[in-house]
Every structure is written in structure tokens, then in C-alpha cells.
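One structure below.
The complex is shown incomplete by one protein chain, all other protein chains being positioned as in the whole.
Chain naming follows the written order as A and B, and within any one chain the residues start at number 1.
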């Protein structure tokens, strides 16, 4: 399949070749259609979740920005947006700093109990969210952290750290340790070595880990549902309530905005990946 | 790293011991360097380790402890528990007056503190009717005179106090730790005859665990069926087109879970986009609209979509490393396309299948949000039940027991995953 079929391919092979591409096309359609379909629907002038006859006729009157206006003016959604953009960065910074340090520590040659430590550090990604949420709910209540900004930030940071560990460790695997030795032998102290040599090389991993941590927090709903109170209501929380209770098309407007955000994130990551590969000489760039 | 400064010239002294620059034997010097290196890596790891343990593992351990903790009986009616210790439940006789008198005194305090109904609810998990019994008795007991005979007085309030089984249950659940919640979590109960299964019409959890497993398996299988061709295609296309198509896989991966769930809600509803389309092309008529939401179908479709990237990514990374020469060699030796694929190519992708399948399965069995929103009653998972017991029925012990079982299941799978893939080799994006 890597090259067009050879001229002697049988009809069966030819049919299969095209059938396979059609099948793949359908699967890609399945992957992408649900995400794209909500974008036109979010411009629906009616309070419905389906295409009205007017929309199908491309009648301009059947489209409107009213759900977007609602999103940007409704205090509930604004509060949720505000909470999301204040909680996620704080959780991201905490997760990224702690996670990067730990990943560097883990990449050293002699770490006792390495696999046990790794298992513990990765666990927030593996434990089902409902269990994490329930545990934190009871425990944080006791510490007076339930329903507080700090409580939600701590919880989200804990959930985000495994991603930082994984991405930073991945960049460290290809990291040429002699560079650190070279720097040290030339008289650089460890701190200088870290910032001048190590940091620039693992930066792509750190940033993509941070993005993962960010999206983990930004997208998280189960833990915040249990751990938060009304003043920590985030966008996913508001969407969850909306979907379960008053399902308003504003949700689709919010969803479209979030799709735009994820496209932006995706491109940032792709740029980072290319940069990282270029830096490490894995691809000609 | 400090050993890098060692110079070999003056290393060997007269006694034949290899020494470092400062004169210490090299062995010891190296050991010290190793210790320092260990210490440094530990210091780098420690903050996160402490953070994860305190903010994440301790809370979970604390919650799981609730699955066996049972101090409520002892704390609410301490004197009764004490006097009841000498009573033999198999004697066929009611406890004597001392126990009833103790219960009277305990309840006076408990009712004053308004904690007796909670005990009733607790014991009701083990025997139905206990909740009502404690509420009713709590209402009456304050009006009771402080003079005996208490046994008759209590039986007057509610004749259930003359039921030996009531007392047997109180005695059985007096200890500070109990297997009761775990038994409940597997539809069993502790009776006088030992552990027994609950009556057929009260069994829930085995069914639910089973359903969770079966549905997760179906989701994993559909992810595999849909993910395999995509992984194959991507790994056989030139890098440039593969990268472009990869965006179609990564976009859903990066899109909010709730956005995708709302999309499926919009698509699958009876008055939704898919049904509208099917009616429009006359495949179904307006009355025969398909029911695809609030049931298992809804959960499986939506979750397959949500988890599909987790299958494609590991498959793709394995398929990328398979050299095309194997298949070419097979074909040149006369294998048909199918044989070459099935006997030569496919076996090499098994590690990718294993990694993807376990990852998807682990993620699927713990799902909560999507089943809650599109699953109705038949499409819900054990997680939804745990959430129900935490926030609605308030049976936190049972929630903890169900959570423990689920966690053990996930940990076992994770162990397998670690064996196959290794935690260090998890790749993202």
C-alpha cells in the first residue's frame, strides 16, 4: 500500500485497495464528524440541537450568533470561564515544575526503587477518576480544602503530573548525558548546567507536558464536581450540568470555542514536536 | 558526576590501592559519588513524590479504609454493644433486661445528639427494616419512663425488638471492622449461617461489574476494529500525508471530553442529526426512529469515539517500526496477500494491539461522565453506581468497597500493561 499498486495487480487487489481507502475514510469521518457537526449547529437561530430546514437551505436568517452572545454575556458561563482560566494555569505550573524535576531525577543512572516510584507517580493517570474524586472529596473536606480554589488546584496538579513525567522522560531518553559532563568539566556548576544545557534540550518535552497538564485540568469534570463548590465551577462543570439538566444550545457554542482551542493546542504541539526532533537530529527538519 | 574530575596519573599509590585525587581509595570515592548521585536524584524526585502521596494516594487510602471501618455501632450505642457481648445469638432467646436497659440509656444520648437515625441507616444495609425501627424507636424513646421493665417497653414501641435476628445483626456488626460492605459489593450478606448470596431480585453489583467488563470489552474491540486499519494506513503512507491525517486522529484526542459527549448527544437523539438524516433519505420512517441514546448503544458508540485515539497511537507507533521487507520477502516466496498479512505482518503488530487494548480497557472500565450522560439505566458503569452511593444513597462504605474492587481490577490490568509495554514507554501524542 505504500506505493500505488503495480501494473500487474489483479482486479481483486485493486478493489481491495480502494475499498480499504474507503473504509479508512469512513473511520476518519467517524472520528472527525461529531466534532465538526457542532460548529454549524452552534449558529442555529433556534433553540434546537438539530439542523432546521432553514439551515439546510442556507437561509441566513436561520443562523445567528445568539448562543455565542449568551456565552459571553451570561454571568454563569463567564464565571465558569474565569474559573477555568484561573485554575488550569495554576495547576499546570505546579505540575510542570514538580514533574520536570522528578523526571530529571528519575533519568539519573542510579535511582533506587525506580519502578516503584514511577508506578506511584504515574498512578493519578491510571486510577479511575471516580475513585480519585471520592477519595479527595472526603480527605480534602477534612483539611478544609473542599470547595476551595487551592483544593481544586492541588487535585488538578496531581492529575496532571503523570503527563509531565512521561513527556519529559521521553525527551530525556534521547538526551546525551555527556553534554552534562562536558559542561561540568568546563567548570559550570550544576545550576548553570541545568539552565544552559539541559533545559533548552528538554524544553519541548516540558512544554508539551505542560500542555497536557493544562488540558487535563481544563477538561476535568469529575474531581471538580466532587471537590469544588459553586465558586469553583469550571467550564466542563457548567457543560455537564447543562447536558444533564437544562440542555441549552449555548453548550454547542462553548463546545465550538473549545474545539478552536484544541486546534490551537494541537498546532502548538506539532510545532514543538518538529522542533524537538530537529534539535535531537532525529529528522532533517 | 564529581568522579569526572579524577585524573589517572597519581591514582595508584605504593600500597597498590587505587586512589582518587584527594588520596581516598577510589572504591570509597566512587561509592561516595554514587551516594551523592542517588541523593541528588532523590532530592529531585522527593517533592513530587511527597506531593502525589499526600494529595493523591493518602486520600484514596483514606477512602478505601471506609470499606471496612464500622465504628458507628460502637460509637452510637456503646453500652448496648458491651452488654450484648455476653449474649449468645444461637441460644434462641432474646437478650436479657440488662441489654434493653443499656439500649434505653444509649438511645437517650443518641437521640439527644440526633445520631440514632444514621445507625439505623447503617444497619439497614444488612437487614431491611432497621432504619424504620431506629427512627420509630427514636421518636418514642424520649417519652419512655426511666423505669423498667425496658424489654416490654421496647417491644411495645415496635415488635421488631422481639425479633432475635434484629439483635443478632446488631451483635454481628458491633466490631469496629466489618466485611459487610465488601459482601454487599458482591451481592452477598453475612447471616447466622455464614456468608450467603442475596435473593435474586436484590442482586445488582455482580451484574453491574459484569456489564462494565463486557461493555468495556466491546468498546475495546470496536476501537481495535476501527483503529487497526487507520494505524495500518498511517504507517504505510509517506510521512507528509501521514502527518496530515494524524491531525484527524489528534484533534479528537485534544478535544474536551464533554464537547465530544455533547456532540454524541446531539447526533444520537431520536430527534437528532443521525435520525433526521435517516428519515430524510427514507431509510426509516418518522415513527421508526432509532433509539440510540440512553442505552448501551449510546455508551458504546460515544466511548468508542472518545477512546479510539488511545488505540490508534500505540498501534501506529508499533506499525511504524515494522520493516516492509518482511512482507515483501513473504510475497516473493509465494505467499498470497492475505497470508503475508496474517502470518507475517499481523504477528508483529501484536505488541501494539496489546498496548492499545489494555490502555483502552483500563480507561474504559473507570469511565463515569459519558455513561452518565448518554447511558440511561442500561448503559451505566460501576463508576456511576459508586457516584450514586456517594452522593445520593450516602452508603459511603459500600461505595468504598466497590471502589476498592474496581481499583484492584485496574491495578491488575496495569500490571499486565507494565509487563507488556513498560510504564516508561507510554507515549503521548
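Assume a residue touches a chain if its C-beta (ideal position, glycine included) is under 8 Å from a C-beta of that chain, and two chains touch if they have at least 3 such contacts.
We take it that contacts and distances are computed from a predicted model.
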Protein name as given in UniProt for the chain not displayed, "Extracellular solute-binding protein", "Rod shape-determining protein MreD", "Biopolymer transport protein ExbD" or "Phosphoribosylformylglycinamidine synthase subunit PurL": "Extracellular solute-binding protein"
Touch with the omitted chain, as defined above, among B:78, B:229, B:351 or B:376: B:376
Hidden partner chain, touching residue among B:105, B:203, B:236 or B:331: B:203
Touch criterion as defined above, residue of A:93, A:241 or A:257 at the omitted chain: A:241
Of B:390, B:407 or B:421, the residue in touch with the unshown chain: B:390
Chain not shown, touching residues in chain A: 47-49, 137-138, 141-144, 146-147, 229-231, 241, 244-247
Residues of chain B in contact with the chain not shown: 113-115, 117-118, 120-121, 124, 128-129, 131-132, 135-136, 138, 201-204, 207-208, 269-271, 287, 294, 376-377, 388, 390-394
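Definition applied: only the chains that are shown with their structure count from here on.
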Distance between chain centroids, defined by C-alpha means - chain A, chain B (Å): 22
Complex contacts: residues of chain A adjacent to chain B: 1-2, 13, 16, 20-21, 23-24, 27-28, 30-32, 34-35, 37-38, 41, 49-51, 98-99, 101-102, 104-106, 108-112, 115, 117-124, 126-132, 134-140, 154-155, 157-158, 161, 163, 165-167, 169-170, 173, 180-181, 184-185, 208, 212, 215, 218-219, 221-222, 226, 236, 239-240, 243-244, 247, 251-252, 255, 258-259, 262-263, 265-266, 269-270, 273
Residues of chain B defined as touching chain A within the complex: 1, 4-5, 34, 37-38, 40-45, 47-49, 51-53, 55-64, 66, 226, 229-230, 232-233, 236-238, 243, 245, 247-252, 254-267, 269, 271-273, 276, 305, 308-309, 324, 337, 362, 365-369, 372-373, 383, 386-387, 390, 396, 399-400, 403, 406-407, 410-411, 414, 418, 423-424, 426-429
